[in-house]
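See below for the structure under consideration.
A single protein chain has been omitted; all remaining protein chains appear in their positions.
Coming up: chain A.
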Amino acid sequence: MLEVENLACLKGDRLLFRDLAFRLQAGGLLRVAGPNGVGKTSLLRLVTGLALPEAGEIRWRGESIRRAREAFHGDLLYLGHAAALNDLLSPLENLRFACAAAGDAVDEDDCVQALQRIGLADQLDLPARVLSQGQRRRVGLARLFLSNARPLWVLDEPFTALDVRAVADLAATLSQHCDAGGMVMLTTHQDAPFARPPEVLDVGVFAC
């Protein structure tokens, strides 16, 4: 379970939000909402532990994520704005590296299957620099198929640049993960066809 209490975020010398609190239970799907610049991405980065909060605490399974960093990061999958692709490597090489670096035990066949499932069967060995924005996004999202063992998924604008079918597929994948007892926290401005409507956390309510 993910618990967030009294969270405050300082960006430069401006306080973005304060007293932000929420809980995410197993099976929960949380959509972080709010206008541009309100601090949605900043909130996600705080939750992942990449950034440090000005005040407040984030607990995973009852323990502060700063104290239990390694265990927390073993349970977390974060996909940010940038797709973490190197232009000189192929989608397959990029995906294999991402999994190996994260410590997931997956082999080449698993990666090939994940890329085929996300619709990149013909681009496996092309350098990533020739891919379109939507295709780059898909390479990052292919990690979702290989990360079922990680309960908490934190996704920053996962639907950006995807076509209608890919959006539907991704929504189905996220719903399945939640049904299997996982947790998803995401930001999006789109209405995605989730099986159940997600809980909504409006960051604007806590804005300063």
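Keep in mind that, in the parts below, a contact is a pair of C-beta atoms (placed from the backbone, for glycine too) under 8 Å apart; a residue touches a chain by one contact, two chains touch by 3 or more; residues count from 1.
In the analysis below, contacts and distances are computed from a predicted model.
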Chain not present in the shown complex, as UniProt names it (candidates "ATP synthase gamma chain", "Ferrous iron transport protein B", "Heme exporter protein B" or "ABC transporter ATP-binding protein"): "Heme exporter protein B"
Selected residue (touches chain absent from view) among A:A102, A:L124 or A:A207: A:A102
Sole residue of A:A21, A:L52 or A:V130 that reaches the chain not shown, by the stated touch rule: A:L52
From A:E70, A:D107 or A:D122, residue that would touch the chain that is not displayed: A:E70
Sole residue of A:I58, A:L85 or A:L144 that reaches the chain not shown, by the stated touch rule: A:L85
Interface with the undisplayed chain - residues on chain A: 48-52, 69-71, 73-74, 76, 78, 80-89, 93, 97-98, 100-103
